[in-house]
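One protein chain omitted, others in place.
The block that comes next holds chain A.
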Amino acid sequence: MAIEVLMPALSPTMTEGTLARWLKKEGDTISSGDVLAEIETDKATMEVEAVDEGILGKVLVAEGAQGVAVNTPIAILVAEGEDVPDAVAPAQSDVAKNISHSETTAETSSAKDVRPSPLVTGVSSEPEKEWGETSEITVREALNQAMAAELRRDPDVFLIGEEVAQYQGAYKISQGLLAEFGENRVIDMPITEHGFTGMAVGAALTGLKPIVEFMTMNFSMQAIDHIINSAAKTLYMSGGQMGCPIVFRGPNGAAARVGAQHSQCYGSWYAHVPGLKVIAPWSAADAKGLLRAAIRDPNPVIFLENEILYGRKFECPTDEDFILPIGKAKIERSGTDVTIVSFSIMVGTALQAAEQLAEQGIQAEVINLRTLRPLDTATIVESVKKTSRLVTVEEGWPYAGIGAEVAMQVIEHAFDWLDAPPVRIAGEDVPMPFAANLEKLALPQPQHIVDAVKALV
C-alpha cells in the first residue's frame, strides 16, 4: 500500500519551508528511522525521518524547492514490487483534517463560562472560633511553639535552614527544637539557599513536609526558581498527582538600619503566583495559629514574618489545639468612617493612626489581612460597603503592590459604595537607605495614614 510522506512543520506556526535536500533517492529501500530529507526555514533545519518501511517510489517535490506548504505530500513510499499510484494529488490527508478539527475544538470551547469569581476566595461569613483563655507571649515564642507542636504531631515534618539547629536560630525562633527533635529533624544547612531549597522541594514532592527557614526572606531570592517553578507549579503540571506540602518562612520587610539588600517586602512578589499561599501575620496569635495551619496545609506556603515584631508581646490563646484558618482576615478595630487595610507590622501602625483619628472624631475600621493569597476580599468589601472609604497601608513598594490589588478588588466589587478614590500608603519607591533619618522617611508612619484619612472624610 502506497504511503504519502508529508512536508512536516518545524513548529506549529510554520506554514511553509524549503526542501533543502534529499538524502534518499527513488528506488532506495527505506527503514523506519532513516533520514529521508532535510527541510529548512529561516530559523531552523530539520530532518524528515521515515516512520514506515518500504521503497522510495517517487519523489514529488524536488530538492531545493522553496515555499513548500506544510502537509504537502513530498514523496511516496511503496511496498516491494508495488507500482506508484497515478493519483498523487496533494489532497488534505486524514492527519491534516485531524489537526484542523482539534484547533476548532479548542476555539469553540471557551473557558469563560467556568471562570470563578475572585470573591469566592474569602471565607468571611463564618465567625472566628472562640479559643478561651489567653496569655501574653512574644511573636518569637508563638512561632517556636507552633513549630514544636507540629513537629510533635507529625513525624513527616522537619525543619531545615541556616543556623536553625546548633545555633538555635539566627533570630532564636528554633530555640530548643534540636534538643527535643534531634538532628534528623532539625537540620543545619550550609549557606546554599538554591540547593537546599531545591532539596526540600524534592523531599516535599515525595510527601514529606519540610519547613524551610530563610535567615531572611531576602535570601529566598537565591531560591525563587524552586519556590515558583518547582514548588508552586508541579501540582498543576502533574495533573494533580504531585502536591508539594512545604512552608518557606523567615523575616520579611524592613528591619532597622540594615540597608537596601536586607530590607524589602516580598508580599506582592509571592502573592502574584498561583499555586502558592502567602501569609503575613502581625500578632502572636496570628503567628502561632497560622504557622500551624501553614505546616498542615498540603500546598506550598510562604510565611512572611517580621524581625521587629519577634520581640513584641500579644495575648495568644493557650488552648493546645489553637489554630487559625488560612485566607481569613481579622477586623482588629471596628469603625464606620474609613476602612484601613494592612498586614504584618503595618497593622500596628494603622492601629496607632486609628487611635489618633478617634481623638479627632473619626472612627476607622482596621483590617489585618493575615493572608495575602488567597485574599479575604469578602471582609474588605463588606467593610468598605459600611465605610465607603479605603486606605491601604503596606511597608513594601507601592507599584504593583498589595494595596493596588486590594483597591482593585474594592473597585470591582464595591465601586458604587465608594465616596472617594482609594488611597494607598506604602514604602517610598526607592531602595531602602541606610541613614536613620532617610530610612524613617522611606517607611509609612502613623501620621501619613492620619493625613490620608483626613483628606478623604
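In this text, a residue touches a chain if its C-beta (ideal position, glycine included) is under 8 Å from a C-beta of that chain, and two chains touch if they have at least 3 such contacts; residues count from 1.
Just so we're on the same page, contacts and distances are computed from a predicted model.
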Per UniProt, the name of the complex member that is left out, chosen from "Glucose/mannose transport system permease protein", "non-specific serine/threonine protein kinase", "Pyruvate dehydrogenase E1 component subunit alpha" or "ABC transporter": "Pyruvate dehydrogenase E1 component subunit alpha"
Pick out which of A:G67, A:P127 or A:P190 touches the chain that's been left out of the picture. A:P190
Of the residues A:D225, A:D319, A:E412 or A:D429, which one touches the chain left out of the display? A:D225
Given A:G81, A:G132 or A:P274, the residue that touches the chain left out of view is A:P274
Residue by residue, what part of chain A touches the chain that was omitted? 6, 8-12, 32-33, 38, 43-49, 51, 70-71, 95-96, 98-99, 102, 105-106, 109-111, 113-116, 158, 184, 189-190, 192, 194-208, 225-226, 229-230, 234-243, 274-275, 277, 293, 296-299, 326
